[in-house]
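Shown below is the structure under consideration.
Note that one protein chain is taken out, while the other chains of the complex remain in position.
On to chain A.
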């Protein structure tokens, strides 16, 4: 359905709205409302639908009833491709709306128009031409009545965006699946990136046990029959471990390298993120972040793979492995004086020798 755009409000009529007398057991207006309420929530009614409900006898009466319902805020008038159409409001909401001041109602209407995109308070003021004080007061009161909510925009962190209470802020102002309340959801990001790292590892790496190619053992089995000691295998300069309990993670041969699109598909199909759909752009952002984090590496364009480290021990470099590289007073250290190589406590600890007392 295309987005329905409401026509400008008819202020005079709203102001002149009179509480309808409910002396009848049930007025035709209420009957129509009840009939409409039977439809699924959020349904849009066109004139044809409403006349088909056979509450009103004539077209004129229907118009009257609709006018009454609109005045009571039970219906919301919109247009779709030039035709008028209506949406139902709950009685509670309508009640709240009825109690608004005209200014509040005006603001509410504008906020209602932008739907999930939200509207910046300044833009709201520009559109409605109310004073700053009125604006602040009305917005506060609307918020306290649970009709609108304010959200910090992700794009412009210092802008307060207003939108109706029951709407979910759009991605433009609330950010993608990785953000909540305008900030990155670190816990979520950590969990998901861990899952993705594992997935990418499964796709691009292979765990090979130490005894994957135990030809010496095989040779020995054969030799046992022949019993030839002379042909002992030559001493190798370097022998990888043959222990079946050890294993090494290696880059897979001809793997299907994951891309942002494929990982996003995989994640969506797993439905790990409840109620959130991860687009390719969101996934690319996350994967690029993981590259910066040194968990993935990018190869040839859009492909990612796991970063492998063959060496277990982490040596940094000659400078930072010495005491000077991490010394908090490195810049103060001189050839002589209180801080120098002779008096250095860090050298003392490192070398297990004593330094000169200052």
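Following the convention adopted for this analysis, contacts are C-beta pairs under 8 Å (C-beta built on N, C-alpha and C of every residue); 3 or more make two chains touch, one makes a residue touch a chain; residues count from 1.
As a working rule, contacts and distances are computed from a predicted model.
Q: Mind telling me which option in "EKC/KEOPS complex subunit TPRKB", "Anaphase-promoting complex subunit 4", "DNA-directed RNA polymerase III subunit RPC3" or "non-specific serine/threonine protein kinase" is what UniProt lists for the chain we can't see?
A: Protein name of the absent chain (UniProt record): "DNA-directed RNA polymerase III subunit RPC3".
Q: Given the contact definition stated above, which residue among A:61, A:183, A:281 or A:338 touches the chain not shown here?
A: Of all options in A:61, A:183, A:281 or A:338, contact with the hidden chain holds for A:183.
Q: Where the complex has a chain not shown, which of A:197, A:324 or A:345 is the residue touching it?
A: A:324
Q: Which one, A:31, A:116, A:152 or A:206, makes contact with the chain that was left out?
A: Going through A:31, A:116, A:152 or A:206 one by one, A:206 is the residue touching the chain not shown.
Q: In the complete complex, which positions of chain A touch the hidden chain?
A: 157, 178, 183-184, 186, 189, 206-209, 211-219, 234, 236-240, 248, 250-254, 285-286, 288-289, 291-294, 297-300, 308-311, 316-322, 324-326, 330, 333, 335, 340-342, 344, 347, 350-351, 353, 356
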